[in-house]
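Step one of this worksheet: look at the structure below.
Removed: one protein chain of the complex. Kept in place: all other protein chains.
Going by the order they are written in, the chains are A and B; count residues from 1 in each one.
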Amino acid sequence: MTLSSQGIKRILTGDSALPWLAPLLAMLVVFTIYPLIYNIWLSFHEYAPFRRRLEPVGTDNWQALFSDERFWDSLSVTFTYFGVVLIIQVVLGMAIALLLDSEQKGFGVLRALLTLTLVIPPAITGMMFLLIEDPEFGVLTWLLESLGILDGTQPILATGSTALMGVMLADIWQWTPFMVLIFLAGLRSLPPEPYEAAMLDGASSWQTFRRITLPLMGKVIAVAVLIRGIDLFRIFDYMFVMTSGGPGTSTYTLSLYAWQQTFSFIKWGYGATISLVSLILILVIANLFIWVARVRW
Amino acid sequence: MRDSDRKRYLAKIVDDYVRRRISRRQFLTTSAQLGLGAAALGTGMSRPFGGLFTPANADEMLQPSQEVLDWVADVSTPFRGTTLKLATESTPPSNAINSQLKPYFEEASGMTVEIEVLPLEQVLQKLTLDIASQLGTYDLYYIDQSWAAFTSRDVFDPREQLADKPDLAMPDWRVEDFLPALVDGIARYEDRLVGVPYDIPIFIMMYRKDIWEEMGFEAPTELEQYYQQAKAITDAMGPEMYGATGQMKSGHYSLECDWTAWLWGHGGSIFNSDGKFSGNDERGLEAMEYWRRLYQTMPPGVTGWTWDGQGQSIAQGVAASMMSWGEFFPYFDDPNATKVSGLMEAARCPAPKNPLRTVEDTGFGEIPGVGHQGGSSLAVSQNSKNPDAAWIFMQWATCHDTQVLITALGGGTGPTRTAVYDDPRILANRRVGPGTTRHLNVVRDTIAMDMGSEPDLPEWAELANDTIPVRLGKYFAGDYGSAKEAMDDIAQAADKIVSG
Partner (left out) sequence: MIVESQARRMTRTLAAYMVVALFVFPLYFWATTAFKNAKDIFNTPPTVWVFEPTLRNFEEVFGISLGFFRQQEVLPGGGNFFMAPRLWDSIVVALGSTLLSVIVATLAGYSLSRMDFRFRHLFVGWVLSTRMMPPVAVAIPMFFIYKDIGLLDTYTGIILIHAVMNLPLAVLLLKSFFDDIPRDIDECAMIDGASRWIIFRRIVLPMARGGVAATAVLCFIFSWTEFIFVLTLTQTGLKTVPVVSSSFVTSTGTAWGNMAALGVAATAPAFLFILLVQKQLVRGLTLGSLKE
């Protein structure tokens, strides 16, 4: 054994968890606690363009939130997006997982193909759907128009009522397979006994799903909702490349609004304030959820 | 030899030449023997949409002038090994420099030039962050005309650089050689010059000659006539062919550009002489009414398009005309990429409906004119660690010889120097085909007579990229009861931002 691993050995021989966790702690403190403190500090300051420096502004930024219509708009867009996409992804993900949970020939390939969507960078997915949903040349637009669903006068991404749906579509396409993977994992590890009993009782497949699968899968669903929910609440990439928040403010999320305040308008203090609001909200929601759904690690 | 093989081979010999593995004479003879002359130089060049083009003047070498390179080598001696950084939008000049001309400069100067190519919004973000924190991560700034005001204190005025460093001044490099209208419209803010004009995309009228002839129309000379023609085409040929098209994506700068053209064209202005937003006055509303009517002659998708979708709608034969960036014209002539090669014609923008306001009637140096200009300047950052080295690069990138090569290789983009328009190498490219320069006369006339320039104020970037296009987007999405309501809302928001 080399000298350094001797050293490691000595430190790690004991039963203290600290040395094992030290690298993790160090990285998380530097990269998350520091930015957090910095952001809190920043939210009480604002960049003064003419004097080229940060100046304390007291609680101005926090007060400004209340009268900022666009903040409230983006808050409601964020919640709508979060709620709708999460529900669709869970329901659709479960349905597809049940469908693909079979040992039939060819299903392994199908499951593998489904994971393809996960490896596309969301920024590129956004561009891809931008092309697919293009009002003149897009294949989806063309399809919906030939089916008579769209009348050719309402560009999907430039109409207030449909733009958010257009963006959601990209997200749903990309991340539903992720849910499918998680649910498949859950389905694969369910005990067979309850199903055998249900079959003897002559239960219908809906009853079996409702009474056995769903309760057994509860924890898995909770984990999936938690992981995906956190990411959905911070959603940024799709709007950034597809709509830049438009038309009007109909696809502005909190992250995008914070980004814009920070990088486009150089209102660092206000941008930090919005980020903090977003962080507080997701912390509260996630912890409530963990508590209610009794997720344990 | 197949085209791709020619390209491959060319790449090799150019590379060899630049790296001094072969002499200039050898390079010239080899390429001449292969019939690769000037034409081939163009073939190594990648253009948007994947088109490759060949400049027409095949018998003439499109080579950087040895004299210029010698000067670069001479003054750069103290700066060998320096690395210069520049963030720029992906425009034809940037493409030409980055893809083809940069190696010559690097070879001569011994410096390294790193060019970060980004979409316009991201260039703005990088630049503002750099300026706000005075970091000096970029040595040169690519400054869109709408950002001139807030960057003015952070860049060197080229006149001062010329005066302060006579030993670094390139012979015959004078600010006066740039088109005066552009110097005023793009680079001047108050009494300072924010670099020199580097690129000039400007609104010109581009229309399908075949369709115009078929309909028995003359090129539109005034706005109302243009609307009538567009409407007649849409009525007769829609929905396969629309009379006009636009760049009207909500929340995007392009929407603001379209708006100003119609606004100025109806005698309106963005600000009045008191510095208050005046898009909601009588003229402004007249413009909105015109725009609303014209919008109905456009493909329904325009509200989802920036200049990309707008250009494609012409290129793919969906729309018959656009009053927009002239730099699209050479692309339309590329038969590999578009369906309209040779069918497009360029003309000056239609005359305004009401007399244009004068600069005195407007605020913040706004210059009304139908030909909206979206030019940009190149300037050395005051935060740069190597301002002198950057200044050498800047002179080289904007000198006559380089600009000719940019225009010839970069696909017929509008030059910012007067003399470049008459350079034989540019005139030779006036024929139908990719990289054409046959629209440049119109560009020159537009700059001289029709050019409109946005106001210069530090808050303008926010107004032009967000406040105005977000609300205009809401208007076209039907979120306002009337144009007046929309304009009043913009007025309120804009005045609040301007007054701080």
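As a convention for this text, a contact is a pair of C-beta atoms (placed from the backbone, for glycine too) under 8 Å apart; a residue touches a chain by one contact, two chains touch by 3 or more.
Worth saying up front: this structure is predicted, and the values here are computed from it rather than measured.
Student: In the whole complex, not just what's shown, which of A:Ala48, A:Ile87 or A:Leu283 touches the removed chain?
Tutor: A:Leu283
Student: Just one of A:Val91, A:Ile120 or A:Leu288 touches the chain that is missing; which is it?
Tutor: Going through A:Val91, A:Ile120 or A:Leu288 one by one, A:Ile120 is the residue touching the chain not shown.
Student: May I ask which residue of B:Pro64, B:Pro158, B:Gly185 or B:Pro201 touches the chain that does not appear here?
Tutor: B:Pro201
Student: Of the residues listed, A:Ser102, A:Ser161 or A:Gln207, which one is in contact with the missing chain?
Tutor: The one listed residue touching the chain not shown is A:Ser102.
Student: If the missing chain were put back, which residues of subunit B would it touch?
Tutor: 2, 4-5, 7-8, 11-12, 14-15, 18, 44-46, 48-52, 85, 87, 89-92, 94-95, 98-103, 114-120, 122, 126, 129, 133, 135, 137-138, 201, 307-308, 311-312, 315-316, 318, 325, 327-328, 331, 336-339, 411
Student: For review purposes, identify every residue of subunit A that touches the missing chain, sorted by number.
Tutor: On the side of subunit A, residues 8-9, 12-17, 20-21, 23-24, 27-28, 31-32, 34-36, 38-39, 42, 96, 99-100, 102-104, 106-107, 110-124, 127-129, 131-132, 136-139, 142, 146, 173, 176-177, 181-182, 184-186, 188-189, 192, 195, 199, 205, 208, 219-220, 222-223, 226-227, 230, 233-234, 236-237, 240-241, 254-255, 258-259, 262-263, 268, 271-272, 275-276, 278-279, 282-283, 286-287, 290, 295-297 touch the unshown chain.
Everything below uses one rule, namely that only the chains that are shown with their structure count from here on.
Student: If you average the Cα atoms of subunit A and of subunit B to get two centres, how far apart are those centres in Å?
Tutor: About 38 Å, centre to centre.
Student: For subunit B, which residues count as touching subunit A in their complex?
Tutor: Listed in rising order, the residues are 121, 124-125, 128-129, 132, 134, 150, 239, 248-252, 299-305, 309, 312-313, 316, 318, 458, 461-462, 465-466, 469-471, 473-474, 476-479.
Student: Okay, in this complex, where on subunit A does subunit B touch?
Tutor: These residues of subunit A touch subunit B: 47, 49, 52, 134-137, 152-160, 243-250, 260, 263-266.
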